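Contents: one structure, followed by commentary.
Note that one protein chain of the assembly has been removed; the remaining protein chains are unaltered in position.
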Amino acid sequence: MKFTIPALATAVALTAMPAFSAELVLSIGSRGYGPAVDRNLARYEDMNPDVSIEWNKVSDVPGETRKLYVTSLTAKSPTPDIFAVDVIWAGEFAQRGWLEPLNGLLDEETIDAFNPSLLAASTVDDKVHALPLYADGIHFFYRSDLLEKYDLDVPKTWQDVVAASNTITEGEANPQFYGFVSMWAKIEGLFMNWLAFANGNGGGFYDADGAVAVNSQANIEATQFMVDLLHEERLAPDSILNARPDDARTLFQQGRAAFLMVQDFVHAPLSAENSPVAGKFDFTRVPYFEGHEDANSTTMGGWFLGINPNSENKQAAADFLADFTAKEQQLQAAVEDNRAPTIPSVYEDEAMSGNETLAKFGKNYDFGVVRPSAGSGSKYPRVSEIMQLEITNALHQQKTVEEALNDAQSQLETLLAD
Amino acid sequence: MKTRPRFGLYALVILSVVISFLPIIWLILTSLKTTEGIYAWPPQYLPQPFTLKNYINIFTNSPELLLYVVNSFIVALGCTVLALSFGGMAGYALSRLGMRRAGVLMVLILAVSMFPPVSLLPSLFQNFLSLGLLNTYAGLIIAHTGLFLPFTVWMLASYFATLPAEIEEAARMDGMGVFRIFWSIVIPLSWPGFVATGLIVFIFSWNEFPLALVLMTQNAMRTAPVGISLYPGEYAFPWETISTATVLAIVPILVITAIFQKQIVGGLTAGAGK
Partner (left out) sequence: MTSITSPLDRRRHLTGIAFITPTMLVIIAILVYPILQSIMLSFGQSSIDGSEPYQFVGLKHYAALAQSERFWNSLWVTLLFTGLSIPLELAMGIGLAVLMNEHFKFKGIARLAVLFPWALPTALNTLMWRWMYNTDYGLFNAAALQSGLVDRPINWLGDETLAMGSMVVVAVWKTSSFMALIILAGLQSIPRDLYEAGRMDGMTRWQEFRVITLPLLKGPILVALIVRSMDALRTFELPFNLTDGGPVTATESLSLYAYKVIFDFIEFNYGAAIVVVQFLVIFAMSLLYILTLRNKD
């Protein structure tokens, strides 16, 4: 009898306990990393039965999801606990206090495993605020069959590209065939393209001392080349100034372009069975200008995962985060879904040796350049807007290249003054 | 008794129908094409081959689309019922009961509807969060009702205004209360107005996007337009899936439109002329 009451009490207490010690909500899109999320959620819940994770699917289109995050983070909503952010948002959100610093929640070893230049994008005040999940970048796709037909080498410099393009278009003599297509609408992708050209000429957003110098001579030349590509050499269709990435991909897929400069997502649809150019294309690093062979001309993008500072389950969220971005998971995502890993040691694993495409992407990332989002923090959206607007002005020939870049420079100096 | 040839009339009608239908026909044709067909150059006008693969894929890969359509239906129906009831009463009171400062109130109601909904997002979300109304049918229904009430009030008021006053006067003389007059006389007489307004509000609610996006974040509670916005990838825009999903999402609207068409056609013509 003496034990019955305590036993009963314990039994009651045990059954009254909540089923889960932590219920987490993860917000991430399903088009970008979906299969990996499916795999990892099930696995993690099996290993940690006291944690339940709800996958809140959001749009993969950054603009759509940003609307959602801005609204809920401003209102300090406790969910989602973990959410995916575009690389260019990481620094901005960190500065606004919208991403919980991870150094206290994760051990150093975990954090140090990641690619340092990617990690820099989410580091503010020496604290890391989000972990990179997967990366992508801009590559240069070409029609290998046409290069063969006209006995051309794979172009390395932009001058090579112009020459090759002219040969091919003259040879094909098809008014609906274009030499070069890309996504030059007034979008973020345009800034990324510009960075590729600028860096390819030894220029860039910052100068050697780290000061903003968008109107440097190297940049002016590179931008002028972009303008000439459109209006002098006429390599590209008029619609390039209206094109989003998928529009450019469609043209190339229809067999109507020799060269395509977009992110790696196009590889899958272009090589699909029903693609008219399957087996007829390949890709290389984005070209550079004469004399700048080691230019970092692969503009990078990617997605990070962070923790909501209003979350009520920060430690549980951090544990999940560490597991989700761990080396094993990234390796699997690389091998099965072709997602570029963000932990350098993954590339050395022997399981990766079979995946030639990813290895090739990875080699291009060695020449990677990131946008100045970490440096400008919460002002990055305005920085990007200024650049997009002025570059577009130059491309539409509303301003000369010098005018446009000088205007951009003065606006940027005013903006970033404090 | 028209002796003029009806040729011109029919020609105009056919032209209007074709132009109105064109993009929708294009959407339906797209959903019936294979991927190669969709991106083919020169463009394929008719599907060759014709395929139902896209529809099958949607049902097998994204059965949640049906759930989203049901959610949209619930929200739109709730919003329409509330808007017509509240709006009908308010519209009647402000246009026919001779109340003081009715005009001022009407203008105020109109004025507050002039703010772009997108700018209301942050504060609405915050308020709903604290009230626990996020991810509830009631929450989104009330939000939509608020959005569309001004329109409803004005529309119905304008229909009420076309009714001749004598009938109501007569009923008042007979000692009928306001509510009875409204219910048994005014509503039946202005029925086409109610149907037209209700249809419009239903479609407004169905297609509404920004509020539905932020107020219903749980997967199970999403509405159709928000659900469809999940199909595009970060860069890719799969027309196969999206055109199919859109066709499926608008089927309920088409059905409802078809049903109520008969009403508007003039089953019960308003107007005291009868």
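By written order: A and B. Residues from 1 in each chain.
Simple rule for what comes next: contacts are C-beta pairs under 8 Å (C-beta built on N, C-alpha and C of every residue); 3 or more make two chains touch, one makes a residue touch a chain.
A quick note: this is a predicted structure, and the numbers were derived from the prediction, not measured.
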Touching the absent chain when the full complex is considered, from A:224, A:239 or A:355: A:239
Listed residues B:70, B:104, B:118 or B:165, member touching the removed chain: B:118
Selected residue (touches chain absent from view) among B:17, B:104 or B:165: B:17
Options B:56, B:70, B:99 or B:138, residue touching the unrepresented chain: B:99
Positions on chain A contacted by the hidden chain, ascending: 66-67, 70, 74, 92, 95-97, 176, 185-187, 237-239, 241-242, 247, 250-251, 254, 256, 378, 381-382, 385, 389, 392-393, 396, 398
Contact footprint on chain B, counting only the chain that is left out: 6, 9-10, 12-13, 16-17, 19-21, 23-24, 26-27, 39, 41-43, 82, 85-87, 89-90, 92-94, 97-100, 105, 109-116, 118-120, 122-124, 127, 142-143, 145-147, 149-151, 153-155, 158-159, 161-162, 177-179, 182, 192-193, 195-196, 199-200, 203, 206-207, 209, 225, 228-229, 237, 239, 242-243, 246, 249-250, 253-254, 257-258, 261-262, 264-266, 269-273
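In this section, only the chains that are shown with their structure count from here on.
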Footprint of chain B on chain A - complex, ascending: 29-32, 55-62, 64, 67-68, 70-72, 74-75, 77, 79, 176, 244-246, 249-250, 253-256, 262-263, 265-266, 269, 272, 274-276
In the complex, chain B residues that touch chain A: 34-36, 39-41, 121-122, 125-126, 129, 210, 213-214, 217-219, 229-237
